[in-house]
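Every protein chain except one is present and positioned as in the full complex.
Right after this comes chain A.
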């Protein structure tokens, strides 16, 4: 298992390396090593390629781990920040900042967005309490509807304040604009992802349900609150920097769960590596498919995602029945 994980990390590192040297401007490894690379190539590497690659890794692992946390806490395979209204709520928070306190530093913006994201999740939990759930698929359906409602409000307000352009810019995961100085907040997401790993057992126990968790002496509500707060903050950091790529938080956790189960102490590293690898790969595809143009990674995932998701729903469905 350890060996396999090491191999997976290695494979992801290779993807990351490729990501550093693929793009419109030529940056060649041999030139860099020989010290003959042009200053311009060096600048592209340091100011654009490295930030982009690092952002892909941090956002990919963070969003995948968020998906797992949400799925364990809500005991539903089909929720993640993008199907629970969390992302839309975070964006709504961003809009509020843009309107009422545009001068805030990025960290403060992120915290406001996180507070809104948490509130959005909380509203979903309240709604779910009122609805008798006959099938697990109903949960993300309600989440998506909640997200749509928040999104409608967001667009309406943005239109009123003439901010539609800025709002649309955060709609989809796009890493082509990641530059030095604009992505560093993702390190906060990374720190929180590590924190989630430290508390992994709590989330696994919470995933057994309230009765089991209480019997084992876990403070269920506190574990839930901790998990959802982590999710809200990671989601917010991703929303304020690069935008959330849909489906990432569904595909990777479900795939890991199908193969390796849900003992998070063991599987979270896989989820994190898988998220980073998938996002790196999709970003590369987006960059290579029609050069010199780029397809945003969110669009690439938007094509692969639904297919993979459908496949997973069918597999899961067969298992449950």
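Convention: a residue touches a chain if its C-beta (ideal position, glycine included) is under 8 Å from a C-beta of that chain, and two chains touch if they have at least 3 such contacts; residues count from 1.
In this section, contacts and distances are computed from a predicted model.
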- prompt: One chain of this complex is not shown here; going by its UniProt record, which of these names is it: "Succinate dehydrogenase cytochrome b556 subunit", "ABC transporter permease", "Electron transfer flavoprotein subunit beta" or "Spermidine/putrescine import ATP-binding protein PotA"?
  reply: "ABC transporter permease"
Residue, one of A:187, A:212 or A:293, that touches the chain absent here: A:212
Field: Absent-chain contact - pick from A:72, A:95 or A:273
entry: A:72
Statement: Note that chain A touches the chain not displayed via residues 72, 75-77, 200-202, 204-205, 207-212, 214-219, 257-258, 261-263, 265, 319-320
